[in-house]
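Submitted below is the structure of interest, expressed as structure tokens.
Every protein chain but one is kept in place in this view of the complex.
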Amino acid sequence: MNFCSDNVAGIAPEILEAIARANAGTMPSYGGDEITARVEKRLGEIFEREVWAFPVTTGTAANALALSTLTPPYGAVYCHPEAHIMVDECGAPELYTGGAKLVPIAGAGGKISARDVAETLDNARAGDVHHVQPAAVSLTQASECGTAYTVAEVGAIAAVTKKHGVKLHMDGARFANAVAHLNVTPADITWKAGVDVLSFGATKNGALAAEAVVFFDKELAASFGFRRKRAGHLISKMRFISAQLDAYLTNDLWLRLARHANAMAQKLVGGLQSVPGVHLLYPVEANEIFIRLPLQTLAGLRQAGFQFYDWPGAAPGTIRLVTSFATSAADVDAFIAKANTLAKAA
Amino acid sequence: MNFCSDNVAGIAPEILEAIARANAGTMPSYGGDEITARVEKRLGEIFEREVWAFPVTTGTAANALALSTLTPPYGAVYCHPEAHIMVDECGAPELYTGGAKLVPIAGAGGKISARDVAETLDNARAGDVHHVQPAAVSLTQASECGTAYTVAEVGAIAAVTKKHGVKLHMDGARFANAVAHLNVTPADITWKAGVDVLSFGATKNGALAAEAVVFFDKELAASFGFRRKRAGHLISKMRFISAQLDAYLTNDLWLRLARHANAMAQKLVGGLQSVPGVHLLYPVEANEIFIRLPLQTLAGLRQAGFQFYDWPGAAPGTIRLVTSFATSAADVDAFIAKANTLAKAA
Amino acid sequence: MNFCSDNVAGIAPEILEAIARANAGTMPSYGGDEITARVEKRLGEIFEREVWAFPVTTGTAANALALSTLTPPYGAVYCHPEAHIMVDECGAPELYTGGAKLVPIAGAGGKISARDVAETLDNARAGDVHHVQPAAVSLTQASECGTAYTVAEVGAIAAVTKKHGVKLHMDGARFANAVAHLNVTPADITWKAGVDVLSFGATKNGALAAEAVVFFDKELAASFGFRRKRAGHLISKMRFISAQLDAYLTNDLWLRLARHANAMAQKLVGGLQSVPGVHLLYPVEANEIFIRLPLQTLAGLRQAGFQFYDWPGAAPGTIRLVTSFATSAADVDAFIAKANTLAKAA
Partner (left out) sequence: MNFCSDNVAGIAPEILEAIARANAGTMPSYGGDEITARVEKRLGEIFEREVWAFPVTTGTAANALALSTLTPPYGAVYCHPEAHIMVDECGAPELYTGGAKLVPIAGAGGKISARDVAETLDNARAGDVHHVQPAAVSLTQASECGTAYTVAEVGAIAAVTKKHGVKLHMDGARFANAVAHLNVTPADITWKAGVDVLSFGATKNGALAAEAVVFFDKELAASFGFRRKRAGHLISKMRFISAQLDAYLTNDLWLRLARHANAMAQKLVGGLQSVPGVHLLYPVEANEIFIRLPLQTLAGLRQAGFQFYDWPGAAPGTIRLVTSFATSAADVDAFIAKANTLAKAA
């Protein structure tokens, strides 16, 4: 029973079937196939407007390549100090942007505030050649703390970025989980709120390896095809990446999978609230739980076969629990029961 | 009937089944799974020595990341002027190496000679700060002209590179086709001949998207994991990439698929030899045919539904025909018959 | 009367004369001249050991190129959040290192502590491919707050970096001022304390445009010549850069100039201590004073022709005053007198 991450899960059956189904005869390579065209069309329907969409196979590639279209090499990209692009991508944004600088803007619960973005941009010395120049803000939706930006929060940040001529990127590795939680339309939480480009994740939510970089601005998208190829991220047998996204976007599969993962997280955190000594770090608004439990309880859970990560930089006993489309209610119940038993025995 | 490239074909059934089989339960992500470990072990068996192997999803990534371990940013990488790394990767080697320079060494039939490598390296002004410094030679096996370097040819080049302290890379996007044609062991044509790192291709030969960068030198491999992650090429659900390679390497599937593709190429070129007005550009030693046919014949073939590429930079009427693991004898027969009919009618 | 920076001053007479003296006849270009050789020798004498020294024309180039020899592109370079390399070089370190990440370690008075370096490196996740890898620590001597690291402080930090296999760089744009203040030998405060490479500044202290990157480790120096040329920082008529350094290093000119600048700073801060409403931010240990004065006083000083910078990120009324080799006692007296008059009138 593995709660380490949503990427320890496999492929959703509908997506695996779509891959198999796509394996008939020959098709043009490098995205010239009809499935890839259909994916862009489907994304347009879901986002209620024309979009320019590019499938890639990892979230890191999606983020770093997206950012490379938003900043010159001497630019600054602002993000939360715990953002995936800041700490978990081994410098990919720096590679793809040609050395742009990620500048942290701290904020509670993994989110940055419009007020802090404004203060930062007001003091960014735009136009002064001695300093990297403000280019983009990147938000993670759902955030690295499992919280979600509301439409109002994104809109307020976008108002500031627009004022300063700075672009807005959304890292949506868990976009489906955020949308499912917020119960908003994809359009409302992205371009209608002011997002310029979205890393639309699917891998963590049931795909084999598929993300789409979705542009809401044609001009920003213009160089992406070259940047993707140059990064070795243009998959030759693209139909099989697109087939994953096609299935993911069909009949709301993406939201159904995310709702399940979110529901499992709610069930899990609900059950753990009653465990003695428990401390929840952030509200659970997606499929991640950051929680502190007695060390002895954690040791017992691990002995019983439950897997999860200690959370670095937090107090001892702080762990992260991630649910996925594949997490079963039985696994959650087992975790809760074991945690209760262990805590009460202590 | 599509002869444009081997990447217009789909997934070999054994490989698709392996993906489905890998989709059971949870597994550690990012390559911590047992299938990935097994792939490295299998590659060790096939190459008859310890290797350090890293799965990636594209040949461009394999090549460019491999080269980034061989050259400083002020280095020179020598290759054929028609090499994939030179003309078909939109500058990926330059991106990943931090700006190293690809320097062409011309040669007949898509191959460079040990003699020309020696002359180039003798005049490379090693140690002079005004010039990029010799760092690596890259050979394509099978070459972009569908020819294969013999063991003796690779060995002779390696003798030169070793003398100059320069590393030897092999772009093996069609390595299987070359090995099948040469009828040598994988060890003989790589590390025993002096190759330091191999881009071991599988995608063109039946995988969904899987290549392995295979190092024969532990020290060179040391930075690869970081470089791969930083490039966004560390797939989170790695088991599904490794499962492809695992199946590919099992029971000689990789060679069986390549032998079929090669046999179809031989059959095709054999049948075309008798077409009036035909001119074969290079010996067919893998699964690619470069051939000139009357323009009218080509037009007729296309009208009949056959697909293939005009070859840029060559005389009018020059086309490339590529066979794959999935090419049927019937398709080949149909192509030959149609070409003969058309040519005779002219 | 300009206290904006030490780089608003001109060239020390001895240095200008040396340039004129070097202008006789032809000399080998690109550093093959005898003056350049002599500079390296003189630096060896001053540092009491063999060094590998490379003249460049700016501090930014010296720092960024030095760092490029210490870190892979996926590395982390730790420095104070106010370090010149972090905020004032428009991303030069990111450019020259190929995208390495500057990671801040906060500390009082512009200095970072061995304790905080230790804590940071202990938690840096060395070996984990998801994160940039600890490569170097950079200290500014004298610091951006006008303070100086003691021999003990540098030694303590170096003990930590050595333990973690991390290199130690010293940004010595105002190295002379620090050495003059500390009254230590150049050897004691650098390689004997554990510094691997020093950006040895001269421009701010009387040169036209000359800095030397001084390596105490031959292996680290090996790639520098190539990196410098590739950055366009190999001056063709090198003799004129080296002549500046030659004069600077002759008869302790560098220390005499720095002592004067430091003395003027002491005189200035001493005189300002008695101004009503004054608040000194940091101890004055070099030639920079960070001080808060009443806004009215500042306005009056500016009206009277005194020039200085408001300090960004500090409380209103905080300014920086910099003295140089060329600052006269009369100028300092005039500033003090005016400040007193204005403050008392308020």
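Which chain is which? They are A, B and C, in the order written, and residues in each are numbered from 1.
Everything that follows uses one rule, which is that a contact is a pair of C-beta atoms (placed from the backbone, for glycine too) under 8 Å apart; a residue touches a chain by one contact, two chains touch by 3 or more.
Bear in mind the structure is a predicted one, so any value in this text is a computation, not a measurement.
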**OP:** Specify the shown partners of the omitted chain in the complete complex.
**Re:** A, B, C
**OP:** Consider the whole complex, including the chain that is not shown, and state which of C:A209, C:A263 or C:A304 touches that chain.
**Re:** C:A209
**OP:** Among B:L65, B:C90, B:M238 or B:I319, choose the residue that contacts the chain missing from this document, as touch is defined above.
**Re:** B:C90
**OP:** Taking the full complex into account, find the residue in C:T36, C:T60, C:N262 or C:N287 that is in contact with the omitted chain.
**Re:** C:T60
Subject >> Listed residues A:R227, A:R259 or A:R292, member touching the removed chain >> reply: A:R227
Original post:
Which parts of chain C are in contact with the chain that was left out?
Top reply: 2, 4-5, 7-11, 16, 19-20, 22-30, 56-65, 89-92, 95-96, 203-204, 208-209, 226, 229-237, 239-241, 326
Original post:
Residues on chain A that touch the omitted chain in the whole complex?
Top reply: 30, 72-74, 98, 129-130, 133, 223, 225-230, 234
Original post:
Of the residues in chain B, which ones touch the absent chain?
Top reply: 73-74, 87-91, 94-95, 98-102, 123, 125, 129-132, 312-313
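One rule holds for everything that comes next: only the chains that are shown with their structure count from here on.
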Original post:
Chain adjacency by touch: line, ring, star, complete or other shape?
Top reply: complete
Original post:
Which chain maximises the distance between its CA centroid and that of chain C?
Top reply: B
Subject >> Centre-most chain [mean C-alpha coordinates] >> reply: A
Subject >> Whole-Å gap separating chain B and chain C, where each centre is the average of the chain's CA atoms >> reply: 51
Original post:
Hey, how far is the Cα centre of chain A from the one of chain B, in Å?
Top reply: 34
Original post:
What residues in chain C touch two or more of the other chains?
Top reply: 73-74, 98-99, 129-130
